[in-house]
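Pasting a structure here, questions to come.
We show some of the complex, not the whole, and keep each chain where it was.
Labels for the chains are A, B and C, by order of writing; each one numbers its residues from 1.
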Amino acid sequence: MAPMQDTESVPRRAAPVEPEVNQALAAEHGLKPEEYARILELLDRPPSFTELGIFSAMWNEHCSYKSSKKWLRTLPTTGPQVICGPGENAGVVDIGDGLAVVFKMESHNHPSFIEPYQGAATGVGGILRDVFTMGARPIAALNALSFGAPDHPRTRALLSGVVAGIGGYGNAFGVPTVGGELRFHPAYNGNCLVNAMAVGLARADAIFYSAASGIGRPVVYLGAKTGRDGVGGATMASAEFGEDAEEKRPTVQVGDPFTEKRLLEACLELMASGAVVSIQDMGAAGLTCSAVEMGDKGTLGVALDLDAVPCREDAMTAYEMMLSESQERMLMVLRPEKEAEARAIFDKWDLDFAVVGETIAEDRFLVRHGGDIKADLPLAALSGTAPEYDRPHAPSPPPAPLGPLPEISPGAALRRLLASPSFGSRAWVWEQYDNTVMADTVTGPGSDAAVVRVHGTEKALALTADVTPRYCAADPETGGAQAVAEAYRNLCATGARPLAVTDNLNFGNPERPEIMGQFVGCIRGIGRACSALDMPVVSGNVSLYNETEGRAILPTPTIGAVGLLEHLDNRIPLAPGPGEALVLLGATTGHLGQSALLWELDARAEGPAPPVDLAVERATGEALRAAAGQGLVSAAHDLSDGGLAIAAAEMALAAGHGLSLEAEPAMDPLAWFFGEDQARYLLASRDAPALLSFLSTRGLTARLLGETGGPCLRLGIETIPLAELSEIHRNALPRLMAEPTTN
Amino acid sequence: MKALVTVTLKTGVLDPQGAAIANALRTLGFDTVRGARQGKIIELDLTEDNPVKAERDVERMAETLLANGVIEDFTIEILD
Amino acid sequence: MRTGVIVFPGSNCDRDMAVALHQATGIAPAMVWHKDTSLPPLDLVAIPGGFSFGDYLRCGAIAAHAPIMEAVRAHAARGGLVLGICNGWQVLIEAGLLPGALMRNAGLKFVCRTVHLKVLNTQSPFTHTCAPESLLSVPVAHHDGCFVAEDALLDRLEGEGRVAFRYVAANGHPAPDANPNGSMRDIAGILSENARVLGMMPHPERMADPALGGSDGARVFESLVAAMQDS
């Protein structure tokens, strides 16, 4: 078996001879010739092997955002509610009463494709760390998952591994996983997407940042020991897969939720003790990125002594320690006078605590190991002069024109959709997630947005993650805007006031103009929508190069959004009671372009994406909140892909009794029931006349649609027993996952 | 014919189980414990009675299902 | 009523338990660190859910040997009340305070959902405010909740009224899919011989607040308070 992993004192064998640093080696590190030239110019000498590793980590796409920075800057990131926008480990938003919500979404796509359980688990660990690094206790997690075609040979193994990994980590850590997304599409056959979001709570006046301050202060290493995990991982996460994906496998890291849980408690205790000056988790390219980020933000230098780094394996080199992505580790700058107190807290939690360096006055990143100087670099320049590209971008080709509608009745089409993995119940997934731990989950998975109470108060947060990649492919700007609009709608449907968003931008190879065009278009749409809907972007993450042998994923800018319910009593449920009136809020033109109906029934992605009118979206959402405030709304569900029919079915299944919906004589029944026009909600009310007149005074389109109750769902002239729909819906995923999976 | 498949973590892969066990044993006073690693052992009962064929089958079973080649190694032992 | 909650490094329902106990008793419970070797004077010791020491070996196995457990055993030996929920039940079994074993769920997956429990023993300090045969609906969330024991023990537990709760369908009758983990005889919780120690897999502390969609779980805590008052 392998050598032991928690040996206390590691004997240092002679380190292997370092390879000669040259153009070729730089290329192996993913550095372009011009980037290597830039390094030579900066140092005016060739870098050492360790220095080359440091540059490759700092300058790769994942850490430097070199392809995306220019465009990320265009996003709206400010607002009265924003305490801290992009640039820190997570965004921070004011929710009143001296409290703040801290959240971010991050991808772990490539690692999850290579080792689904551990890849997803460490993804969850990473995003939880980003949140508690800010001083917040995580109170909820969400995840947005995209997999290949259900019948693709790897899909089921990836799905079961990823879901088990997310649960395995989050459940043990003790955060409720309350929502997310799951989609299947052949474009993800070679690149699955695992986007994990974490949400935390902190006192607004006790947020912690990464900027170091003060000279000669101890730089402290906390948490798990360092191994060779993921050495070269950051480079891997920014490389397009080739046939050699297999060779990259050994870099996969294993997560340890038990250590993360102790790290959380120890960090929060340490922060409360006043010992922490600044803190940064070790994520991608661990020690390198965290040390440089702390120094750079504080305009200080950092000197590290790697002999003090707690190691898990024998004879680790400086290069390996600087690039290791071992999980569950933190870097802090502490007040020297508090060092003993800090040490005691980490002893209490049986975690490693080591002073591995100090802050220095000069702009210098100095790394010593075994008596040698392994790296001596201008610190500010490491991130400051990181390359930034304005990559050429081309507009997306227009989608195929909308062909004839399928020959099928609305009832039959609904059965087909509900039986598909795309629209079947997700219970198979979220029953593997602990969604009630912490005893504040008001609305768990399986509704519009999840609702989680702010512990010890009557307030609650509404949380959702959304995007419709089909729309983004057909028209990136509209698709980007629609993703934000749909997130907004999901929050409004619970009665919450939307606050802010985090975005996780998943795309193919940005060096291809058509991919860069998708990226630019989506960002434009997201930016417009966030401004119009007053939901600034406070954090996020970019994942590029999601393609295999030149086949890219669909453009997938996942939007995670957070809203506030000032009082739990303002919450609007999804399930109506019997004997209530159904009202359709919003205008219906029967837009079937890029619809789920065409895609699920005959795999056609035709026609334009549905137009998004942001002014109407906002007016509609605000009207819904106002109407609910007057007690005119007893239940609400947003309309998105699958249109009215899917929304009605979901509402009926949640209620446990039927609904009757009238058809629109002037419109094709398929267009009426499955059209995907935006800015629409299905509402239930005990006083429809009052609701309708309230909405019309606001100049909004709304109409009486039918009523609730009975054992069936009625779509115009067709009635379907709810029991049958429930059966179809419940079994869709279990049927897909019944057969055993291989690795 | 029976076969034993022993599945262990690859060298260098973090083993939280093993670490937790070693710590627990030390806190229980077993201070001779330097470290621990945990693995799986799967005993297969096969109708196959040709050891050569059995070994070949079990090899394929281990690769496709029993071991996760990304982080685990396996050894096979054919009994009687 | 003086209550205490044992806190292991990987406990994650300790706060939930404390909130429910505080709500029921009006007094904040003592939070007792696993490395302590003695308990303050307590009427009830609660062992909360979570993953006490990562539970990578056997759930609760390492926690059962924590320094505080000697004091918990002594408390139980004195006839003190002990409540173990989820991981807490696993710890009590590994510590020998309750019989049998809790193994990996029959479905092999972690399972989180609301289940229906039939209260079989309505005499115990934990359940005596429940009407005979009454139903409680509370969440489960575990990976290793399949109760296993030899028939002889199962018969004895049933014969002595020590099966506190059984998984049933909403209509109160046993049903295969009503049992979330394959527990033998649908057992969801058991009592010690003197009925002063209860181990259960479901989480009453997560369903003790109407704002969360139900308060069935509060029955358990109300029973405890009442039991202390008339004793």
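Details
What we mean here is this: a contact is a pair of C-beta atoms (placed from the backbone, for glycine too) under 8 Å apart; a residue touches a chain by one contact, two chains touch by 3 or more.
Here the structure is a predicted model, which means the values were calculated and not measured.
When all copies in the structure file are included, the protein chains give the formula A x1, B x2, C x1.
One rule holds in what follows: only the chains that are shown with their structure count from here on.
The distance from the centre of subunit A to the centre of subunit C, with each centre set as the mean of the Cα atoms, comes to 35 Å. Within subunit B, contacts with two or more other chains are made by residues 16, 20. Counting partner chains per residue, subunit A shows two or more touched chains at residues 256, 258-259, 350. Of all the residues in subunit B, the ones that touch subunit C in their complex are 16-17, 20-21, 24, 27-28, 38. The residues of subunit C lying in touch with subunit B in their complex are 53-54, 56-57, 62, 65.
Against subunit C, the residues of subunit A that register as touching in their complex are 164, 167-168, 171-174, 256-259, 261-262, 265, 348-350, 427, 430-442, 453, 568.
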